[in-house]
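For this depiction, one protein chain was excluded, whereas all remaining protein chains were kept in their positions.
The letters A and B name the chains in turn, as written, and every chain counts its residues from 1.
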Amino acid sequence: MIWTNAILQGLLVGGLYALLASGLSLVFGVMRIVNLGHGDFSILAAYLVLIVAGHSNLWLGTIAVLPIMALLGYALQRSLLNRALSLGVLSPLLITFAFSIILQNALLKIFSSDTRSIQTESLGSASLKITESISVGYLPLITFFVGVILTLTLHVFLTRTQLGRAMRATSDDPTAAELIGINNRHIYGLATGIGLFAAGIAGILFGMRTQFSPSLGPVALIFAFEAVIIGGLGSLWGTLVGGIVLGIGQSIGAQINPAFGVLAGHLVFITILLFKPQGLLSKQRGT
Amino acid sequence: MSNVIKRSSKFTYFTIPVFVIILIGLYVLPSKLDFSYQIKFVDLFVLIIIATMWNLLAGFGGLVSVGQQAFIGIGAYSLVFFTDLKGQSVIVAMVCAVIFSGLVAIPLSFIVFRLKGGYFAIGTWVLAEIIKLIIVQIQSLGGGAGISLGAFAEIGRADRIKMVYLLALAVSVVILLGTFLLMRSRLGLALTAIRDDATAAGTLGVNVSLAQRTVFVVVAMGFAAAGSLIALTNLRVQPDDIFSVNYSAIMIFIVVVGGLGTIEGPILGAILFFFLQERLRDYGSIYLIILGVVAILSVLLAPRGLWGLITRDKVSLFPTRYFISKKREG
Partner (left out) sequence: MAILELENVEAHYGDLQALFGISLSLQKGSVHSVIGANGAGKSTLLKVIAGSMQPTAGRVIFNGQDLNKVSGFQRVKSGISLVPEGRRIFPSLTVEENVKVGAYAKRVGYWNADTVRTLYPLIADRWSRLGFHCSGGELQMIAIARALMANPDLLLIDEASLGLAPIVVAQVYESLSQIVAQGTSVLLVEQNVSQALKASTTASVLLEGRAVLTGKSDELSHEAIKNAYFGIGVA
């Protein structure tokens, strides 16, 4: 029973990881940029909600912060990252790493290193009783479903909408995309906007269930990255599966020894990297 | 007239004597200056070492890593291990630490080379975190609280610092000259080819993965040397400090602002950073924010760095490329 519970909890955490990872994965898929500041942006969203919620209420805060994150992503892409893209492969990486450093230290300066959390009144601690010994928190359950829904939404967006098609076309061949009227710079901006939007959702849900501090950004990035690699590059559903596998790995590890949880996840990641580097659900594309 | 291919630039006749003079000056320094200044020089040398190594990996090797602090940490802990726990002298211990780090880098390279580009970068970061997590479990190395270096217990402070200073100077020279010679060698040529177009290089017979792996291992050894020097200076190794990603932030800043892909760039960047650090040290987090902003501006506006800006790519004190000059016949 303990193990079933551990697996279940791991599954639900996996939804959060998938949420974190989907933004990272999308941005990489569209323009081959790995945003090293992705985790820090998600933590930023949590802090922003803290500020807004402090003045009004939580749900208003969430509704206000998410568009801000999207706009921020769009603006950063169009002003800085698009330019870096034309300068070679090193430049976007260096710039996003600088984002990470700037964000962490800015948050540190403003909020100090004390841990905070987003207060959710009853939702945070309420739980659903499934059997005698297994119960799941509402929040982890909601997070998991949000993760699945976001993955589904992104999938539908990319495969069934004109804009999604345009994004995939730009990813395949930016020059040819321009020939059919696509403004690449705008598409890239949208991709990063969506990426940070997703990061924001992840950060806010994360902040509701755990204590967070500015130094958690890199940790979030690492988990998102491991989820992407475990699941397989180029596959949205793979990212979901990857997140779940990582979550379960960590949970089982923590069950063996509380200090072992994160390391167990790392070991799962390394094992997949060594023996199935394309990932569990890899989709090798044409290019 | 015919074309002659030379390997030295017109500055070589200037560089060599100046370099020797500076070296002599630095060697003699400890007898003239108070040890608090010597410590500052050691800091500068360490900065030059880690920047030169990161530049070798990224600027010449094309491999961007944000996890090299893994090897700084391994180097530091290995030094403590070999002196305190194995009773070796400081120099022997350092050599052992460097070799050990190189050996560890070999299997690690097989793991991390499965990843490319940005994911390679994060992968190295993950590796650093994993290594930290593992070391923290080892009680004989101090666990989470860290470990102190007892090797210098009998030596007086002034003598200790002088020794560390000279060691740091020696290591810096070895690393700079080593990098210089490496880039002038066949491996250096291979690396330049790989960086330009890995696939094309492969078809020309360059063993891409071997070349990259070699650089990865060599660089790991350089970082271990830096880590050992840090341990010798601070007399204490703490996991959160020695494995901090801030080291990566610093080395990247130095190289990007100083000049990626040249040997002079990291030296210039390290000197610049060193003074900035002195000025801004008291401002805490703000100084890292400023570094980040300057780095972004540098990447976008001055891709060749300060060195490239100043010299407009016309000056090469440590020439690694080929130069064509015309020579009269007869």
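In this text, a residue touches a chain if its C-beta (ideal position, glycine included) is under 8 Å from a C-beta of that chain, and two chains touch if they have at least 3 such contacts.
Only a predicted model underlies this, so the values are computations on that prediction, with no experimental measurement involved.
Novice: I'd like to know which visible chains would be in contact with the absent chain if the whole complex were considered.
Specialist: In the entire complex, chains touched by the missing one are A.
Novice: From the list A:Leu36, A:Ala166 or A:Ala198, which touches the chain that is not on show?
Specialist: Considering all chains, including the one not shown, the answer is A:Ala166.
Novice: What subunit A residues would touch the chain not displayed?
Specialist: Its contact residues with the unshown chain are 162, 165-166, 168-169, 171-173, 175-184, 285-287.
Note that in this section only the chains that are shown with their structure count from here on.
Novice: Centre to centre, by mean C-alpha position, how many angstrom separate subunit A and subunit B?
Specialist: 33
Novice: Which residues of subunit B touch subunit A in the complex?
Specialist: 58, 62, 64, 66, 110-111, 114-115, 117-119, 121-123, 125-126, 129-130, 133-134, 245, 248-249, 252, 256, 260, 284-286, 288-289, 291-293, 295-296, 299-300, 303
Novice: Help me check something: in the complex, which residues belonging to subunit A touch subunit B?
Specialist: Residues in contact with subunit B: 28, 32-34, 36, 80, 83-84, 87-95, 97-99, 101-102, 105-106, 108-109, 218, 221-222, 225-226, 228-229, 233, 262-263, 266, 269-270, 273-274, 277.
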